[in-house]
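The complex appears here minus one protein chain, its other protein chains still in place.
When the chains are written out, they are named A, B and C in that same order, and each has its own residue count from 1.
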């Protein structure tokens, strides 16, 4: 495969309700359709749903796992990297991505968003749990989230 | 020296105004007086001020630096560890600390707060920039911040 | 794509002579032909040659870069992850791989070999620069190196 130009992290909780999972799936699907690589934390919930969507959209997803055991990875991932870094892997996700889409989410997600913003990466919130963080783009639908993320990258690299 | 029982991270921006620096100094001083180790990111602003206060209070501060060059460290630190990890060092700070005091702060600070909360560590905000994060204790003065941090550790280890 | 079962790190210097590059290319090609994912450090020399071989063999290679800039990555990689971790990314490579093939190599390579051995992962040396490390398998050809690596994984997971 040719190396794609665009890596988008989809971040969110490892456990989530169906509505949130549906949104994450749609984000993954749409990213795949638009030839972006999906990066995620490799576990369940939002991460698994985004990987599932990316697979169904014919795309590629990479899970960057905290632990040392690849068996912890979602089966939907194209690739699973067991880093052994613990939560420091959140910084790897923020570093490897060109932009971040944050869906719902808890404190782990918030750390990934903050690390991405610190690095000057565009971040789009989709029903993001922490509404008052400045510097985020806010989206109402998965399509809008993907649109905003991809457009923000174009803008920042032009 | 005997190993102390208590490590408190003081996190905040590497550039700050005088009022914020005064608060960070007072937090560092008070932590030292109460025999807690001060952990920080090792650079300027809030980090240097907290290390300065810890030194003047007769205590110990450890700077956990993102880069590979110890010359980047604040001169007030007792110890400076140049990790070479980049922003992933924020996860090390959150991991090494028993509790976190966040003063003012930007996105890097927010990531440290989020990583600490993710790990279940108590976090105290002192004029913390991100007011609406749930799960934080809020303090109005440096003394109250130190009180809350030390008491929250006692509670969580009892 | 379905997630493959087997990740082999190909490690070696970022600068190498043509003969070493030819061997790394052949290792990457053979790994791809046998449906293993190639993991490498993402830079030049042995890493780029292994990624080149994997591409020509119709396979997938992942570069795990030390820096924060994906533009430093070899163009032959299927995926490039800029970790921002510096040399600590060597531990990520050792953690993510099921086995390691070390070709020629300097001190960075030696650290990856040692980290893999520490984690109990099989390591195969192909003209490996450090001959007297115990615990390595030694191969004379790229094909033999791939054979040994894949067989050692089967054995360790049976």
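Note that in this section contacts are C-beta pairs under 8 Å (C-beta built on N, C-alpha and C of every residue); 3 or more make two chains touch, one makes a residue touch a chain.
Just so it is clear, the structure is predicted and the values come from calculations on it, not from any experiment.
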Check your understanding: Of the residues B:83, B:109 or B:129, which one touches the chain left out of the display?
Key -> B:83
Study note, to complete from the structure: Logged for subunit B, residues touching the omitted partner chain are 1, 3, 7, 37, 39, 60, 62, 64, 68, 70, 75, 77-85, 91-92, 95-96, 119
Exercise for review: Name, in rising order, the residues on subunit A that touch the hidden chain in the full complex.
Suggested key: 68, 84-88
Point to revise | Interface with the undisplayed chain - residues on subunit C | key: 85-88, 90-92, 94-95, 106-108, 110-111, 114-115, 117-119, 130-133, 135
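Just so we're on the same page, only the chains that are shown with their structure count from here on.
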Point to revise | Category of the chain touch graph - line, ring, star, complete, other | key: complete
Practice item. Return the chain label for which the distance between chain Cα mean and whole-protein Cα mean is smallest. Key: A
Practice item. Just give me the whole-number Å value for how far the CA centre of subunit A lies from that of subunit C. Key: 27
Check your understanding: Cα centroid separation between subunit B and subunit C, in whole Å?
Key -> 40
Review point. Which residues of subunit A are in contact with two or more other chains?
Key: 85, 91-92, 95, 119
